[in-house]
Structures are given as C-alpha cells and as structure tokens.
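Reading through the structure tokens given below for one structure.
In this view, the complex is presented without one of its protein chains, the others remaining in place.
Per-chain residue numbering starts at 1, and chain names A and B are given in the order in which the chains are listed.
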C-alpha cells in the first residue's frame, strides 16, 4: 500500500497537502487544473522534491528520506524518457543493467520480448530520433516493463499525442501495469482520460490532493472543485 | 554522492596546486620582500594596458559581430572559424606576424612610405594594446556573435513587421544584448591581459612597459629574489581574482558557445556597405599577420633538423597530455562553483607556479624527470578556466534534461559518465579540447626552469634556433608551430562534431 501521511509539499509559496493511502495494483488518475500541483505530487512520490512535512510509505517502509534511485518507482516524464543518442536496445538495456554494461543473452531476449510486447518488434537498433512520437512512447513503456517496479508514475507522457494514439497508449499502459501488477498514478488534465483509464481519481485543487475516490462515483456526483474544473475546462 | 566527492577532490587539487606552490616559494624565501618603485610602476602599467586592451577589443567586437550576424555570404562559416585563430596562436608566432605587418619593415610602413606618409612605430603601450586586441578581438566577437544568433527569430520578424528604423532596432534588439554580454567579455579579457608576459616583452619598447609577470620573471630567474617574486605573484593573484570575481558575476550569460552553425536570423537590408567594410578590416587585421607567418616560414621549413621535428613531437604529446588532464578536471569541476575556482588558475603566475612545484617535488623526485608532466599540469591548469566555460553550461543542461531519467533508471556514476555525459558532451568537449591543446602547444611556460635535456618543446626550439642565429629556420619552426596548433584544434573540434549524433 502507498501511504501519504500528513504530507505537505512546498510549491514555491503555495503548498500542497495530501493524507491518504492507495492499494497496490490500482490505476489512479491525478486530475486537476494546470498549476494545481499534479506533477508536484508525483515528483514528491518519486523523490525529486523534498517534503515539508509528513511521510511517504510503501508497504510500511518509509520512503521519505530515500533518494529517487532507491525508491520502488518507475516514472514516465512529459519528454526525455529515452537517451536520444542511444539505440533502443541500449536504452532498454539500462533498465536491466544500471551500471551500463551490456546485458547477457537472457537480458537481450527480455529486451526483444519487451519491444515486441509494445509493438516495436525488431527495432532494437533504432535511435529514438528515428521513431514517431507514438513509437517513442511505446519504447518508454517497454523500458518501464523491464524496470519491474511496483509503482508506475505517468507525468503526462502522452500529452503530445493525438486522441486516437493517446487512447491506444492508455490501453497499452493498462496491459503493462496489469502484467507488472503495478500501482499506476497518472497525471492528466483530461477528465475523459481519467474516466477511460482510471479505477480511482485523486483530485488536486486548492492546495489539496484529495483522497482517491472511485471514478464512477466521483463523476456521478462531482464535488464542487471538480465541477468548477469541468466547467472551466469545457469537458 | 560519488560525483560530489570527485568535485570536491578536483577543487581541492586545484586549490592545492595554485596556492601550494606560492606557499612553497614563500617558505623558501622566508617571507615576502618589499617591492621597489619599479614594481609599482609595473603594476600601474599592467592594469593600464589590460584596461585599454579589453576596452578596444570589446568596442571593436560590436560592429564585427553584428556584421557577421546579419550577413550571409559564401565562406562565412570558414571566416568565422578563421577569425578565431589568433586566440589560439602561440604568442611567439603572433608577435612575428604582427611585426611583419606593423613593424618598421612591415607591410603597413612599406605602404605608408610608398605614399610619402610618415612611418608608424609599433613599439610602446600602443603596440602592446594592439597585440592584445589582435589576440582577444576574436574572443569578444565570438561571445557577442553567439548572443546575436540567440535573438529569437520571432523577435526579428516582429521588428521587421513593425518597420523599425535602424536606430530603433538597435535600441530595442541589440543594445540590451550588448549591455548584457559586453561587461563579461570585458572582464574576461582584462584578466587574460593581466598576466601577459611575452607580448609586453618585445613590443613594449622599454622598461616603461614592464608587466608584473615580467617583473616576476626577472625576480626569479635573474635576481633569484624569491621573496619579491612571491610578493609580486600574490599581488597579481589578488588583482586577477578581484577582476575575475567581477567577470564571473558579469559574465553569467557569456559563454564561448560550442557551435555557431545555428540557423541565421533574418538578414537586414541596410548597412551592407558598412558591414562589409568592418568585415574586410577585421579579416585583414586578424589574418594578414597569419598569412605573413606562413609566407616567411615556408623557406625555413626545409632547414628544420631532426631536433626540431623531435621537439614538435614532444609538443604534440605534451599538448595531448595537457588536454586529457584538463578535460578530466573540467568534467570533475563542471558544477556551479567550478568556474569560480578556476579563476585562481588564470590569475596565478605560471613562473611562480613552476618554481613552487620545483621546490615541492625536489625532496621526492628528480625535478628534471618531471619536466614534461609538470609542464602538462601547468598548461592544463592555465587552460582550465576556458574549458570550464565551454563545458560547464552543457553539463548543467544535460543534468537538467536527463537527471531524473538517470535517477529512475538507477544509473551508476560510471554508466552516467560513459553512456550519457561523454557522448552528449562530444561537441563542447571537442571544442574545449581543441582550445586546450592549441594553448598548451604554444606555451613556453615553466619549461625553462625544468628543461629536459632530450625533450625540448617546439616554442623553446624556436627560441633556441634564434639563439643560434638560425633566424630562417626559426621562422620555419614558427610556421610548423602554427600549423600544429591549428591542426590539433581542428582535429579535436572536428572529432567532436563528427560524432555528435542526434
């Protein structure tokens, strides 16, 4: 279980508070207007941003003081998910061998399988620059697949994709997360994405990241903050 | 973290290697000696020439950079590359070239007397300033040009669509840029000119033009007055650090820039004749002396003996060793404070550094066996500020772009260095490496105190040839030095570009 215990995060003047828990393996959307602190919340969980107060726990273990590389977290950013000068095989190899050495035969097979799993069969030797945006997202997901971490954070990695492609990618994320049994926290400002993808929603607004609510229930009876956001956003 | 440890070690080594030798000289001298009237005169002259040199280099750089920024013509890239040449030119070669143009028997005086006009005399304060402008105008131009090319194209289009007059355009677009970049360039050039030595020697015209570094040379090598040398070195260090601090504060935005091949902003219709005149004048001023070094050196090339070729080999090896050392240091120090630390290196007297290292090494090893390593070390130290200036911003950018990916992948420091940092830094490292190698190639530095019997360097060999009356062979060796310096710069720079994929 991921638990945020009395967490307060400094956002340069304003603060964001969160105090809730979420079960492993769930798909959770982090929804809210821009500037509300959605990415800030993910950064705090990933360890890129220190807490002002409170603790973050995973399965009872305190993550609060740990540097990002020691947390059980993989993350997809808005961009820069792959090193542009390395081939896909090399990029994915880093997920298996963080010391940069070449993976063994079993590792190479796993990379091939991961690429096949996301629909990039045989593209090991391509560099990210030669791929389309959708293919780059798929390659990044293949990387997540190999990292095998129990928490997957998505910081709007598909924001630049068209609607059809984005839907396709969300489908793929769902499959990958299911295969890993991973908890997914996905930042989005699109209520449609949240409804399509997430089992629960964390609403971020007015300095508070609210506890997760079942998606159906939330949209059936939107709280004022969500109502304001949906009205303003036009969705 | 490991990376922090490496940076701390590198900074400590830097501090130890700059302040340690001064301390060693002080200990040996048993204290500072008083400075004489000549020394204060040297201080005044040093500051005065450095101020004037920086001033003229900066003022002249404005029209040249502007012309380069807004004109397109065949060979423009080549011209920009070539205009950078004087900065990496060995001083001994540059002085020969300048004399060939501005000397008593030079082209300029030849033309003047053919026209029946009075001859110009290059020797004196103005000669020193002229030489320093020759060396540093390219640097100032490069800093400004980079700023010019960074003006967003939208802003230029906006200015064009508003139909701004040239004056309004200058006030809105260019003046803020110049005000932002020029003070930094000024301070950097001021610090560089502060430690000038060889230029003032030949072109100064007499004891009026004694610089602090020259006074140090005399104190160490002629009077063997280490106390005075240390006092002078500390004075120079304080001056350099003071100016350096100002430079560091002012020059935040002013890098050298690894590449200048960015898409050109829109060209401007007006001022074409004026731009052309500036470009021709700058190219003439900077390239004519180079051309004459080549011309006068050609006959001497045939006279170069095996010792000169061997010296050339040693110099190349030395330059490569300096480059390797300097770039490793640069990578270790490429944090926020690295640039500040490295200012110590630029402000310290190479001669005191050499003497101090000699005293420090003496109890442990035979200093002569250390001649080349010590020279490589001192050269690396001297070039460090330039390398840091080029590489550090790029390292910052890579950290900003990929630091989080690195964390989520749990990359080890070695993997980060090998797979990410080095490949992505190829361009700036190539450029910095070329600069360091060329600077190390031309340096005479501390070698005199440490001369290794079998391993003279090429600049030393040029002096030896002159000392043996072989003036023509010396000109040939100078040409060889020029070719090798540029060759190394070109090879590194090219290597950095060729490999820089995506």
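One rule holds in what follows: contacts are C-beta pairs under 8 Å (C-beta built on N, C-alpha and C of every residue); 3 or more make two chains touch, one makes a residue touch a chain.
The rule is simple: contacts and distances are computed from a predicted model.
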| item | value |
| --- | --- |
| Protein that the absent chain corresponds to, by UniProt name, given "Spore germination protein", "Deoxyribose-phosphate aldolase", "Thiamine-binding periplasmic protein" or "PTS system cellobiose-specific IIB component" | "Thiamine-binding periplasmic protein" |
| Chain not shown, its touching partners among those shown | B |
| Per the touch definition above, residue among B:149, B:359, B:425 or B:440 touching the missing chain | B:359 |
| Contacting the left-out chain in the complete assembly, out of B:33, B:312, B:325 or B:405 | B:325 |
| Candidates B:231, B:456 or B:482 - the one touching the absent chain | B:456 |
| Touching residue (missing chain; options B:18, B:49 or B:202) | B:202 |
| Residue ranges of chain B at the interface with the undisplayed chain | 28, 38, 41, 99-100, 103-105, 121, 123, 201-208, 214, 217-218, 220-224, 305-307, 321, 324-325, 328, 355, 358-359, 362, 365-366, 368-374, 376-377, 448-454, 456, 460-461, 463-471, 474 |
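Keep this in mind: only the chains that are shown with their structure count from here on.
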| item | value |
| --- | --- |
| Complex contacts: residues of chain A adjacent to chain B | 46-48, 67-70, 73-75, 77, 80-86, 90, 94-95, 97-101, 127-129, 147 |
| Chain B residues touching chain A - in the complex, by the definition given at the top | 401-402, 404-412, 414-416, 418-420, 423-424, 501-502 |
